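Below is the structure I would like to discuss, written out as structure tokens.
A single protein chain has been omitted; all remaining protein chains appear in their positions.
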Amino acid sequence: MSKINPGNYFEDFEIGQFLRHATPRTVTLGDAALYMALFGPRFAMTSSDEFGRSLGLPGAPIDDLLAFHIVFGKTVPDISLNAVANLGYADCRFLTPVYAGDTLSTSSEVIGLRELSNGQSGIVYVRSTGVNQRHEVVIEYVRWVMVRKRDKAAAARAAVIPELPEAVAARNLAVPAGLDFSNYNCEQAGSPHLWDDYRTGEKIDHVDGMTIEEAEHMMATRLYQNTAKVHFNQYMQNSDKAQRRLVYGGHVISLARALSFNGLANGVKIAAINAGRHVAPCYAGHTIFAWSEILEKAEIPGRKDVGALRVRLFATKDHPCADFPGVTEGGHDPAVILDLDYWLLMGRR
Amino acid sequence: MSKINPGNYFEDFEIGQFLRHATPRTVTLGDAALYMALFGPRFAMTSSDEFGRSLGLPGAPIDDLLAFHIVFGKTVPDISLNAVANLGYADCRFLTPVYAGDTLSTSSEVIGLRELSNGQSGIVYVRSTGVNQRHEVVIEYVRWVMVRKRDKAAAARAAVIPELPEAVAARNLAVPAGLDFSNYNCEQAGSPHLWDDYRTGEKIDHVDGMTIEEAEHMMATRLYQNTAKVHFNQYMQNSDKAQRRLVYGGHVISLARALSFNGLANGVKIAAINAGRHVAPCYAGHTIFAWSEILEKAEIPGRKDVGALRVRLFATKDHPCADFPGVTEGGHDPAVILDLDYWLLMGRR
Partner (left out) sequence: MSKINPGNYFEDFEIGQFLRHATPRTVTLGDAALYMALFGPRFAMTSSDEFGRSLGLPGAPIDDLLAFHIVFGKTVPDISLNAVANLGYADCRFLTPVYAGDTLSTSSEVIGLRELSNGQSGIVYVRSTGVNQRHEVVIEYVRWVMVRKRDKAAAARAAVIPELPEAVAARNLAVPAGLDFSNYNCEQAGSPHLWDDYRTGEKIDHVDGMTIEEAEHMMATRLYQNTAKVHFNQYMQNSDKAQRRLVYGGHVISLARALSFNGLANGVKIAAINAGRHVAPCYAGHTIFAWSEILEKAEIPGRKDVGALRVRLFATKDHPCADFPGVTEGGHDPAVILDLDYWLLMGRR
């Protein structure tokens, strides 16, 4: 019997199937330092234990996206080793903050299957759940991915397409236990602009750009124990059309989020990801820019200290965002590589 | 109102102005590991908790220059976002050691302003102070930087040029509380040469060379949350004369300091930086070499276990230092990129 993990093919998935993914992972201050070195985030709550404590937390939590990437990475060997493309995310909620020393594990349930008409592959929808060592849910999300069929001649199965919310409802956003913005210090955080100061429809060019190196995206992706071959194996990629290693899509999310500090500095906490698409591939050498549009403002029930901003974050490659490149009738602007819809928590006046 | 930080222009600074810089930062063992991976320092006191304890400290302190870069990085968004050039450092003292878990914040006071005769820009002198979570001063230093004017037509202001010491006086050097070299172990530290063995005028070629990669200097500079655009944005730099991302000057200081282990292995602690200039730009691909000249030897009042060496450290690019390239009548040797004058603490016999 082969000792190698061949990954699952489209036929291997069934509705209701439950997968416990391998390799529990203790997150440490070392991971947090690497995340800072790779992306340069400056959000005060995840930068300073003192600032975290001033908000009622035990210290600085681990960056939401670092936790997301680790939870996500565990699903790759079982879900997307034979994937053609990662198509989208939805209904992603950040529930319990992660602290250095926590150990994360991930499981997934298959909630949708749809074979493509060409008979070559199908779309698999999974709801993945990351938990800590106390079995508290840290992050849960749905993603769908195009997976190859092992046997192209196998008969198609009836499609099951899950109903997914267009966005996480504001009332379902979690504010971590103890988190209180009453003593939030704008000066330390680097911006005077609070929830009250943003308006729906407002567009923000985050101005700065960040060039990606091969060593950087590979170090980040290995840190998450994400093993998708396309990111690491140049020898194999030489046979690919692009002849390049592909940058993990999550790398672009993290870069765009770090760039968004310049304009959204007080958006210290991601509460949810409503939808996300990697519109075009990204390679080392590209310089990433980003801009945001405020889609919606929501109050958090029972809270006067904190509100939620629904933000659409676009990342581009080799294209500064002063002209806000987004979606037109013909589809996404060719410079756009990421289109992400998410909820931020931000202090109020 | 724009949510973007536009940075300050020359007109925005006033004598006596006090700036509290954003983003407090907890320094961790993760940062220390990255610093080791990026520069390869081998000074025993910052490498080993056991060695630190043998010198009366609670463990291995964070490398002095890592603390300096973090303290410095915080000043960039307020002081040098619109800078043309970082001109120099002076009167920099390392006062309280930093340990993993400490949280650093920085503030600055404007102490000098001098408009250039071309009316395009001016020189801003600031005294910056980094403190820990107990409000103890960790590092303080003066730097001056050439900053663009927003309005070239604005009238010039009267110049105020601060008086700066040519060097920190030996009597003002701080020996950290508890630090005692009586049990200093030269064998563990990697060299038999102590303070007594160096003589004024002695020149030391540090022999080794270290080539810089783009990923390395960007990871280091992001680790310090230093956001100066020239280091990260190749798309923008394509329009620059050099068409290269500029390496943060502090990166060269750290490389030269790590190289100086071979010749100054027992110089485990930087006590002060008297003066520093980045004489020429540095880009990825350059191989850095370094040499030192002992400028002065000073006793520390009341101490027989430790003395101070004033060292002039030159770094070069693509030029081994066996011929000690430095300053001639025509100025700096074209190979020199860094000219740093600093005080080291070193054990005595």
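Structural remarks
In this document, chain identifiers A and B correspond to the written order of the chains, with residue numbering beginning at 1 in each.
In this section, a contact is a pair of C-beta atoms (placed from the backbone, for glycine too) under 8 Å apart; a residue touches a chain by one contact, two chains touch by 3 or more.
These numbers were taken from a predicted model, which means no experiment stands behind them.
Set against the missing chain, the residues B:17, B:107 or B:262 yield one that touches it, B:262.
For the chain missing from the display, the contacting residue among A:160, A:186 or A:219 is A:219, taking the whole complex into account.
Remark: the omitted chain is touched by one listed residue; of A:93, A:245 or A:348 this is A:245.
Seen across the whole complex, the unshown chain contacts subunit A at 1, 3-5, 20, 22-26, 28-31, 33-34, 77, 101, 103, 105, 133, 213-215, 218-223, 225, 227, 229, 232-236, 245. By the touch criterion stated above, the residues of subunit B touching the omitted chain are 28-34, 36-40, 42, 44, 47-51, 59-60, 187-191, 193, 197-198, 204-211, 213-216, 262-265, 285, 287, 289, 318, 320.
FYI, only the chains that are shown with their structure count from here on.
Centre-to-centre, using mean CA coordinates, subunit A is 36 Å away from subunit B.
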